[in-house]
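In this view, the complex is presented without one of its protein chains, the others remaining in place.
By written order: A and B. Residues from 1 in each chain.
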Amino acid sequence: MEVGELPEGHVGDGFFTTKLSGLVGMARKNSIWPLPFATSCCGIEFMATMGAHYDLGRFGAERIGFSPRQCDLLMVMGTIAKKMGPVLRQVYLQMAEPRWVLSVGACACSGGIFDSYSVLQGIDQIIPVDVYVPGCPPRPEAILDGVLKIQELIGQESLRRRNGEKYKELMESYGIQ
Amino acid sequence: MMELSNETIRQKLTDKFGEFLTDWQEPYGLLTFTAPKDLNLKVMQFLFDDTELRFQFLTDLCAVHYPERTDEELAVVYHLHNLADNIRIRFKVFTPSERPDVYTATKLYECANWMERETYDFYGVNFVGHPNLRRIQNVEEMDYFPMRKEFPLEDQTRRDKDDEMFGRG
Partner (left out) sequence: MMTDNHIKLPEGSIEKTTTTLNLGPTHPATHGVFQNILELDGERIVDAEQTIGYIHRAFEKIAERRPLYQITPLTDRLNYCSSPINNMGWHQTCEKLLGLKLPKRVDYLRVIIMELARISDHLICNSIVGVDTGAFTGFLYVMQYRELIYEIYEEICGSRLTTNIGRIGGFERNFTNTAFQKLERFLEEYPKVLAEFNNLFMRNRIFMERTIGSGGISAERALNYGFTGPNLRASGVDYDVRVHSPYSSYEDFDFIVPVGTTGDNYDRFMVRNEEMKQSLSIITQAYRKVQEFKGAEAEVFHADAPEYYLPEKEDVYTKMEALIYHFKIVMGETDIPPGEVYHSVEGGNGELGFYLISDGGRTPYRLHFRRPCFIYYQAYAEIVKGSMLSDAIVTLSSLNLIAGEMDG
């Protein structure tokens, strides 16, 4: 009987073998605890995504938290001004590994229509980003697509990724220890 | 009682302040005049206290930068509203950009507090007597006044976009 999408493995009579990373990935991806970092208009579209019509909860991301210590996915929605940059970085640093970042909306991805002196032109100047969702604001379906892509990334992530050389280099390039 | 009209207001103001108030206009029906910057509080107090004029609501306070008017580059524009008779009025004071000191309106109108801080943040107008004159919208460390005409809109240190890309190079 097919219950859900299983990771690759060998199914037997009452048992199922797979790699540990597959099992952990499946558990992690279906129970993300997101942190909505909503600053402006994209935040309202996020409220619509959380609502009953587009329902983010059916993908497992039911428990929205506002404390970075307890959350996995930082969803940055809305324009980040230069004044807000240090706050965002502080929130990112407080999150524990494994953590992912979803950048929702044109302003968070690249500054959007605000090419001005006070707006940070993309949050990837201060924190590493995993998935970008373009749009101004993106439709709730697009935000859901972004979350699904994050789920794909989580499901296929190697367990040793965060200890590897490439990850350390990435963190170094942002000045994060 | 006589209906309050732009002529009546103008008459009362010229009776009180005479030749000091200049440049009377009525663009789109809104009475506009210019006052010398030392008299801005006196004009507002008169408009507030007078029993017929009763301009007791400060709708807006902003500044405009006119770089070609030497010695009068910055204009502070006040929009006042008489809610009882439904009449609006606008007046401006001009100040040079080297020492842009203007008396603060916070004692009369509490809402002028942040509006003046914003004007200071964007244009550098120094409101004399303001309780807390520091930047409100931009970062505290910013050392220039961005809305003045000589400063560019874009952040000049950004690497990913440049004027060449937008056809302005």
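Convention: a contact is a pair of C-beta atoms (placed from the backbone, for glycine too) under 8 Å apart; a residue touches a chain by one contact, two chains touch by 3 or more.
Since we're looking at a predicted model, the values are computed, not measured.
J.: For the unseen chain, which displayed partners does it touch in the full complex?
T.: It touches the following shown chains in the full complex: A, B.
J.: Which one touches the absent chain: A:Val87, A:Leu148 or A:Met171?
T.: In the complete complex, the chain left out is touched by residue A:Val87.
J.: Which one touches the absent chain: B:Thr22, B:Thr70 or B:Asn86?
T.: B:Asn86
J.: Which of these touches the unseen chain: B:Asp23, B:Glu110 or B:Asp163?
T.: Checking the options B:Asp23, B:Glu110 or B:Asp163, the one contacting the hidden chain is B:Glu110.
J.: Which residue numbers on subunit B touch the omitted chain?
T.: Where subunit B meets the chain not shown: residues 27-28, 30, 32, 56-60, 62, 64-65, 77, 79, 83, 86, 88, 90, 109-111, 113-115, 118, 122, 135-139, 146-147, 153.
J.: List every residue of subunit A that touches the chain not included in the displayed model.
T.: Residues in contact with the chain left out: 37, 39-41, 43-45, 47-48, 51-53, 66, 78-79, 81, 83-84, 87, 91, 113-119, 136-137, 139.
Criterion: only the chains that are shown with their structure count from here on.
J.: List the centre-to-centre spacing of subunit A and subunit B in whole Å, with centres computed as mean CA coordinates.
T.: 45
J.: Please output the residues of subunit B touching subunit A within their complex, sorted ascending.
T.: Listed in rising order, the residues of subunit B that touch subunit A are 137-139, 146, 151-155, 158, 160-161.
J.: Can you name the residues of subunit A that touch subunit B in the complex?
T.: Touch residues, subunit A against subunit B: 82-83, 110-111, 115-119, 121-122.
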